[in-house]
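Complex shown without one protein chain; remaining protein chains in place.
Let's look at subunit A:
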Amino acid sequence: MSTRWYPIYQRGNPQLRVFLPNFWMKLVRPTEEQPPNVVTFAVSTEMTKHDVKNYLEKIYKVPVVEVRTRIALGDTKRDQTYGYITKNDDVKIAYVTMPKTEAFKFPDLFEKKAEQLEKDEKSMDDSKEGFRKFLERNKKRPGTPGWFSI
């Protein structure tokens, strides 16, 4: 596509512009403890440090001081049955430093999960109980639809 086909850049040419960037970026939980103003991202492997900085500043309006990147090797795994090896894709990890005044803490997304689960189980139990009652009522007249009696 012509919007993905960039002309070769030579010195003195106008700066290349990306109109529809298709880079992806994931905010991931840091494996090691980091200062509060450092955020860890998993990004497209083809992104450079400048790309990461511009992406965050222009699209997300997040102030960026410094970006450091590394490429993490994807895990290799041997198949248990046939013995062939599969490998996950490599991914670029970007450590983004924000100004000292900023702070980011990765939120706990599943804080209320247990509560929710309990609620779901309760509603499931209720519906089970209802079905049991229905069966009890229809014991002597099998096949009768639920709306038949009051």
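Keep this in mind: contacts are C-beta pairs under 8 Å (C-beta built on N, C-alpha and C of every residue); 3 or more make two chains touch, one makes a residue touch a chain; residues count from 1.
Throughout what follows, contacts and distances are computed from a predicted model.
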{"item": "Undepicted complex member, UniProt protein name, chosen from \"DNA replication complex GINS protein SLD5\", \"Large ribosomal subunit protein uL29m\", \"Mitochondrial import inner membrane translocase subunit\" or \"Transcription initiation factor TFIID subunit 5\"", "value": "\"Large ribosomal subunit protein uL29m\""}
{"item": "Contact with the hidden chain (one of A:Gly12, A:Gly83, A:Pro107 or A:Pro145)", "value": "A:Pro107"}
{"item": "For subunit A, the residues touching the chain missing from this view", "value": "1-3, 5, 7-8, 10, 19-22, 24-29, 39, 42, 59-62, 104, 107, 109-113, 115-116, 120"}
